[in-house]
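Removed from the display is one protein chain of the complex; every other protein chain stays in position.
Moving on, here comes chain A:
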Amino acid sequence: MAASTGKSFVNRFGVHIAVLIFVVIWTIPTLGILVSSLRDKDQIIASGWWNSFSSSSQTEAGRLPPASAQTQKDGKYVIEGNVFGDGAKRAISAFGTKAAAPTQYKAGTAADLGDGVSLQVNGDGSFVLASPKAFEGDRGQRVYYASSAPPKFTTDNYDAVLFSEGIGRSFMNSLTVTIPSTIIPILIAAFAAYALAWMRFPGRALLIAVIIGLLVVPLQMSLIPLLKLYNGVGTFFGVPSKTYLGIWLAHTGFGLPFAIYLLRSYIAGLPREIMESARIDGASDFEIFVKIVLPLSFPVLASFAIFQFLWVWNDLLVAMVFLGTAPDQIVLTAKLNALLGSRGGNWEILTTSAFITIIVPLIVFFSLQRYFVRGLLAGSVKGG
């Protein structure tokens, strides 16, 4: 289309750069949580995830032992030890004795602190403080050092989140909600779509108009009456009002207008000759539908299934209204929302949970993108 424009090298180069910038901006956020979810949880807070492949370095401060720890060696007073004490050792790249210059000296070199006092801190944290005169006072020498930890990647976060934070259970709950909610509307919608496309009956035009109108009715309009209805039914039959059956039916209801609309516009576009020749051969509408229309409609059925699957999997509102928050019912999105409240600062948990919630949609999306795009185009371009 645009082969004739922008022929100059600079122009083409500019287009590549511009698209690259857009792609980077659009993928960086997701990349951030993927990388973070695989990092060690101490490193997540020590450095930004974009630094995760280099050793994370941080400046720390400590105090050497006081004068009481000194020993005499070769006529000098010496304090020896390790700046990390008995704790975990990290690599030290530089050290210093003033807050203003915490990395003044390289690790492994001796620093001259004046009056013949020297301090050497080695890469492994061991230090030697030596002086010709005895040390005094009960406060040890202040020391600053830059320590670095090698990049550490782990799947520990996934273990923790899946099994002890309840995300694994929620994953099953989400599947439990999503699969029936995707399959049940398809058949119901397909029959209705066929009738609206190929059968003549009074009120058909009105019905189509109603369905197109219902396409845009905000979900919010349905919530309160249905909540009341469910509570009423629950009380009447003495059963809980928040059940999987309830949410399956709710998702079926909310998905039907789009399903009927999408399927109808496709089925209406099937060639008339096929239907008519089948009818002449004595096939009834039911036979035509089952033997001809359904098989031919496979692409659009797949499109709708993907839409509905993604919609239900990603839904938070319906799940929060029609399902409980106990472990046996809470779905991934609601669980993630709850974790945001209770584990607000624990990014290793949040990023990992978020990645688990988006992994299924991403797989569905990448493997079935063709059908997804087709559905988008059919659903919005034709009449909106």
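Operating definition for what follows: contacts are C-beta pairs under 8 Å (C-beta built on N, C-alpha and C of every residue); 3 or more make two chains touch, one makes a residue touch a chain; residues count from 1.
Note that contacts and distances are computed from a predicted model.
J.: Considering only the chain that is not displayed, what protein name does its UniProt record carry among "Molybdopterin-binding protein", "Alpha-glucoside ABC transporter permease", "NADH-quinone oxidoreductase subunit N" or "Cytochrome b"?
T.: According to UniProt, the chain not displayed is called "Alpha-glucoside ABC transporter permease".
J.: Looking at A:189, A:275 or A:301, which residue reaches the missing chain?
T.: Hidden-chain contact among the options goes to A:189.
J.: Using the document's definition of touch, tell me which of A:99, A:134, A:274 or A:373 contacts the absent chain.
T.: Candidates A:99, A:134, A:274 or A:373; residue touching the omitted chain: A:373.
J.: Among A:61, A:134, A:199 or A:239, which residue is in contact with the omitted chain in the full complex?
T.: A:199
J.: One chain isn't shown here. Among A:73, A:98, A:142 or A:228, which residue touches it?
T.: In the full complex, the listed residue that touches the missing chain is A:228.
J.: What residue numbers in chain A mark contact with the hidden partner chain?
T.: Contacting residues on chain A, toward the hidden partner: 1-6, 11-12, 15-16, 18-20, 22-23, 26-30, 32-33, 36, 44-50, 58, 169, 172-173, 175-176, 179-180, 183-184, 187-189, 191-192, 194-197, 199-201, 204-205, 207-229, 244-245, 248-250, 252-254, 256-257, 260, 268, 284-286, 289, 310, 313-317, 320-321, 328, 333, 336-337, 340, 347, 350-351, 353-354, 357-358, 361-362, 364-366, 369, 373, 376-377, 380-384.
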